[in-house]
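One protein chain omitted, others in place.
Moving on to chain A:
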Amino acid sequence: MKILIADDSRVMRQIVIRTLRQAGYDDHDIVEAEDGRDAFDKVKAEDPDLVLSDWNMPNMTGLECLQALRSSGSGVPFGFVTSEGSVEMREKAADAGALFLIAKPFNEDTFKDALDGVIV
């Protein structure tokens, strides 16, 4: 699978990649994006199988990216990895078409719970 990881923090992208591996999801191609706009462009250019996106990013938020993708006809599986995991935000994410929301801080078990069945 090709997995696109969108986060404006390079350090956090590294932590997400490391946690994916710790959760057993290694041997996948990883593409990185540094904000929502970059993620949108890379979904179009790279055609990933899954997007793991931060919510709060400059230029375009993760939610705006998801909404733009759906408006453009993309149905790419999309999940959030964000420091905000309130009920309100989970509802917003689900309403926009996200499969899951992983709240930071997370560990490999959190990833397994959210990604089991999503990553094959």
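The criterion applied here is as follows: contacts are C-beta pairs under 8 Å (C-beta built on N, C-alpha and C of every residue); 3 or more make two chains touch, one makes a residue touch a chain; residues count from 1.
Rule of thumb we're sticking to: contacts and distances are computed from a predicted model.
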Omitted chain (choose from "Acyl-CoA dehydrogenase family protein", "Ion-translocating oxidoreductase complex subunit C", "Chemotaxis phosphatase CheX" or "ABC transporter ATP-binding protein") - UniProt protein name: "Chemotaxis phosphatase CheX"
Residues belonging to chain A that touch the chain removed from view: 8-12, 14-15, 18, 56-58, 82-86, 88, 103-107
